[in-house]
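Handing you a structure now.
For this view, one protein chain was removed and the others were kept in their places.
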C-alpha cells in the first residue's frame, strides 16, 4: 500500500452520551463488553496497513492514553512512526462541534509536515464499523479524487436530522453539501466522519484557513465543494453511529445479534483492543444466562438476559439483570433487579435494589450515585 | 527492592532557559549532545529497579511524548506499569513555581491510589546527575524517615540565592526550612528536587491540602517540618543544576571534562535515552576538531573547538565553531564564525556570518532568527 | 550485555507422553489449561511478577510451535531488549547433534548462554507445574541464609510422598538428606523441582557431573546428592499455596476440574498476580437465548447455544443448539455441533464433534468409573453415534 498515515481525533463528541462516561471522551467509551470506541477507527487503519497514526487527544487525556498504552496491541509500538500522540485544542470540557475542528489539525501541522506519506486518512471515533479502508483508498486513487468522503447509505427510519450531507451524482461525485432533514423511508448518504486526502492538499487547506480555526473541517469542504474533486465511498456492511446515550444503548444491543457479531468480530479484519489479563468467566451452579454478551473475568450466580457484561462484573445469586449494560468491575448484589439500565464502571448496586428504565429511555447509574 | 513507583514532573521550570527551547519544557531541553534533561531523572529511577514511572506532562506535551515514544529504551514499554502519562495542571505557558505544584499531584491521585507500591520517589528534571537511588532508599528505610530529601552539599562560589533549604542536625535530620542567601565559600545543602516518601503519607498530604492547590510541595513540607521525620540524603558525586540559560551553558561545558564524562556516562548505571538511528560522524580530510563532544551523524569539514555538537550537525569547510553548543541538524555554512553561541535545532547559519557572544553572556540563535 | 542479578532456566523438555494424544502435536508446556491459559503461562507469569527479565527455555522439540506461542514474550512483559525469552533447543555442532541427556545436561549444554548474562544466581524451573509463586521471596531467603542452593518444597500427603524427591531438613531448614522417589520416605516434604543456585557453584557442579561416567545428568538424582555429599549449604524453601504437577492425564483433568470449585485452590483472580497468556483478541462470549450454563468456566470468543455444565470451555469454542457438554474440558476452538453429547471428555484444539455424536459415556453411574475420553487436536468425532 502506498504510504499513508492516519489521524484520529478523540477531541470530539456531539450530544455527549450523558452520564455514561463521567467526562470520558467518546473515544474512550467502553463498547460491546471489551472494546473502546477508539478501537474501531484505529483497527480499521491498522488493518489497512497504516503504520503511523496520530491521535489527537481530548482535554481529559488519561482514559485514551491508558487504553493505548505503548500501542503494542495495534502493532504500533514502533521505533519509526507508530502511535504519535497529538495535542488537541482546548475547547471546553464538552466540545460542541460535530466533526474535525480545523484548529485541532492546525495545532499539529508539524506532524503532517515532517512526514513523507502521500496520503492521510482522517477519522473520528463515533462509529462502530469494521471496514476495508484499502477499498476506499483504491477507489480514491483510481478515480483521481482530491478527497474521498466515507459515507453510509441509510434509509431513514423516521424523520431525522442528519446534519451536513453530501449531494452526489450517480457515480458518487459530490455536487454540493446541504443540511439534510430526511423523511422516513428516504435514502441518505450519511457522512461517516472519515476522509481520505492527499497530505499536501490537507496542509494547503490548513494553511489557507488560518483565521477561522474554530471551523469544522466539513464546513471548509462545503466552501470548496465546487473546486475540489470530492467523491463518496459507501461502507458496504454494518455501520453503527453513536451520538447520544440512546444511540449508544441501541448500538450496544445490536451486538447481541449473531450476524452482526460475525461481521464485526469474526472476519479477516480483527478489531484490536487493549489486552487485560482476566481469567475466564465463571458461571455458578444456579446461574441463568440468556442472549447475552459476557466478557472475561465475570462471576455470575444470578440471572442475566439480553445484556452486555464487561470485564470483572459480578452478578450475585438472586440478582436479575435484564436488557442492561453492566460495565467493568460492577457488582450487582443479591436480590437486585435491573432493567433497561446502564451501570458504569466500578459501581456497586446494593442488595434488593430495583431500578427499571424504559427501553426508549434507559437509566444510567454511576459509581457516585449512591444507590 | 521493595515496591516503589516514581513520579517525574515535567510541568516545571523556573527561570526558563530563555530562547534555548522555543517553548520546550525544561524536561525536553537537549543536553550533552544526545540526551534530554528528562533522561537523568528517568534513568536514575529505572537504574534503581523502579518499573512504574508516572510522567506529569507540561502544557506543551509533544517534545516530551516524542522523546519517550513507547518507553522501550528505558525498559518501560511494559504491560503492567511502565510509563504512565499523567496530565499536568494548567499553569500558563511558563510555570513560575520552582518545585512540585501540589495541584499536579492532586490531579493524579488515582495513579497513586490504584497502585500497591509502598514508596514513591518524586523528582523533577532540572539536574544533571547519575545517582544511586537505592542508597537513598536504603537510608530512608534504615532511619525510618517519613520523608527523605535528596540534597547536594555545595560550596557557594559567590553570593547566591538558594531558595528554600533544609537546616539539619549533624546526622542529617531536618530541623526546619529557611530561605537561604549564602555567602561565597559557605557550605549549603541544596535541594535536588527529589524526594522519597511513603505512598500513603503522600496521599494524606495531598488530601489534607485540597484548598491550597497552587502551593509548592516544599512549602507544605515546611509547614509540617516539626511533625514529620524528614532526613536528607546527600548526593556524593557530580551534580549540575540548570535553572537559566547561563547555567545551562556552564553545565554543558562541564561535559567536556573527561572525569565528569566518566562519572556520568561510563559507570555501571547508564543514562538511557531515545535511540535515533544515525550513521557515525564523518570527519573530512581538512577538518580540525579539538576538545569537543560530537554526536553521531555529523559531517565536519571545518574547525570545532571546546564545543558540543548534537546529532546531524553540519560544519562546512572554513567554518569555525568555538565554545559553542550546536543542536540537532544545524548547518554552519562555509566561512561562518561562531563563538560563545548556542544554536538551537534545525537552524542554518549562512556563509560568512560572524556571531560572537561572551563566555558570561552567550548568544542564542533560533531557526527563525533569520541570520 | 548488562550483567544480571539472576536469570531463569525453564526445563520444558518433557515429552508429555503420559498426556497421550493431547501432546502429539504440541509440547507439554504449550498444552491449553483452565480455559484460556497454557501450562507454561504459570511459570512465565511467575517470572514476570518476580521481576526476572531473562528466561531460557530448554526444549527437545522442534521449537517453532513453542516459538510461535511465546513470540517475543510480550504477553508476560518479558520483551526487554537486553533480556527476554530465548528458546534453546539442542544444538547441532559440526559433528552433529543429540538430545539433552538429562535435566542437568540441558543446563550444561547452555553454559555459554548463561555466562553471557554473568548472573549471580540461576533459577531452575519446570515447565509443567501449575502454581502462582513469587520467586523473589525465595531469592531473599536464599541470600539471607547464605545458601549455596535453595530447593523449593511443599508438604504432600504421606501416601504420595514416594512419587517425589523427598527432602529431610534440620530445624534451620538446611537439607540433610535428599532421596529421589524413596520407597520408604522419612519426610513428606517434596521438592517442587525449583532450585536457586549460585551460578559459579552450579557451573562447576555441572562440569564435574558431566565428566562422571554413568551419571544420568539429572538434578534430583545426581547434582543435589553430589553437592550434599560435598557439604555444600543446601536449604529448603517452604512454599505455601497451590501447586500441582499436571504430567498425567488424570492430574491434568483433576487440576482443571478443581477450578470449578467454589473456592479453587488456585486463585486466578488475584489482581496483584494475574496469570498472563498469549491469546488472540476475541469478542466476549455469547450465550444464546436457549443456552443453559451451569458451574462452568467459559473463555472469550465462545458461542454457547446448547447446554454446558461442570466443564471448562476454552477460547473460541462453539456449542451448537441442542448439544450437551458435561464434566468435560474443551480445548480452544472445539466445535460441538447440533445435538451432540460430550461426557467426561477432553477434546483437543479444533476438534469437531459432529451432530448427534456422543463422546464419552452417557450413563451417570458409568461416568465415575470410566476413564476420561480424549479426542486429539483437529480430530473429528462423527459418523457413528458412539465415538
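Going by the order they are written in, the chains are A, B and C; count residues from 1 in each one.
Note that in this section a contact is a pair of C-beta atoms (placed from the backbone, for glycine too) under 8 Å apart; a residue touches a chain by one contact, two chains touch by 3 or more.
None of the values given here were measured: they were computed from a predicted structure.
**Student:** Any idea which chains on screen the missing one touches?
**Tutor:** Those shown chains that the absent chain touches are A, B, C.
**Student:** For the chain not shown, which residue from A:80, A:259 or A:360 touches it across the whole complex?
**Tutor:** The single option touching the absent chain is A:80.
**Student:** Check each of B:138, B:155 or B:286 against the chain that is not shown and name the one that touches it.
**Tutor:** B:286
**Student:** By the contact definition given up top, give the residues of subunit C that touch the hidden chain.
**Tutor:** The missing chain touches subunit C at positions 1, 60, 62-65, 67-68, 71-75, 79-82, 84, 86, 88-94, 96-99, 110, 112-113, 116, 278.
**Student:** In the whole complex, what residues of subunit B lie against the chain that is missing from view?
**Tutor:** Residue positions of subunit B that touch the missing chain: 32-34, 72-73, 256, 258, 261, 264-266, 270-273, 275, 277-297, 308-309.
**Student:** Mind pulling the subunit A residues that touch the left-out chain?
**Tutor:** 49, 51, 72, 75, 77-80, 116, 270
Going forward, only the chains that are shown with their structure count from here on.
**Student:** Which chain has its C-alpha centre closest to the mean of all protein C-alpha atoms shown?
**Tutor:** Here the chain at the core of the arrangement is A.
**Student:** Centre to centre, using CA atoms, which chain is the farthest one from subunit B?
**Tutor:** Comparing chain centres, C lies farthest from subunit B.
**Student:** Subunit B to subunit C: how many Å between their CA centres?
**Tutor:** The computed centroid separation for subunit B versus subunit C comes out at 46 Å.
**Student:** Whole-Å distance, subunit A centre to subunit C centre, using C-alpha means?
**Tutor:** 40
**Student:** Check each residue of subunit C and list the ones that touch at least two other chains.
**Tutor:** Where subunit C meets two or more other chains at a single residue, that happens at 74, 276.
**Student:** Enumerate the residues of subunit B that touch no fewer than two other chains.
**Tutor:** If we look for residues of subunit B contacting two or more partner chains, we find 72, 77-79.
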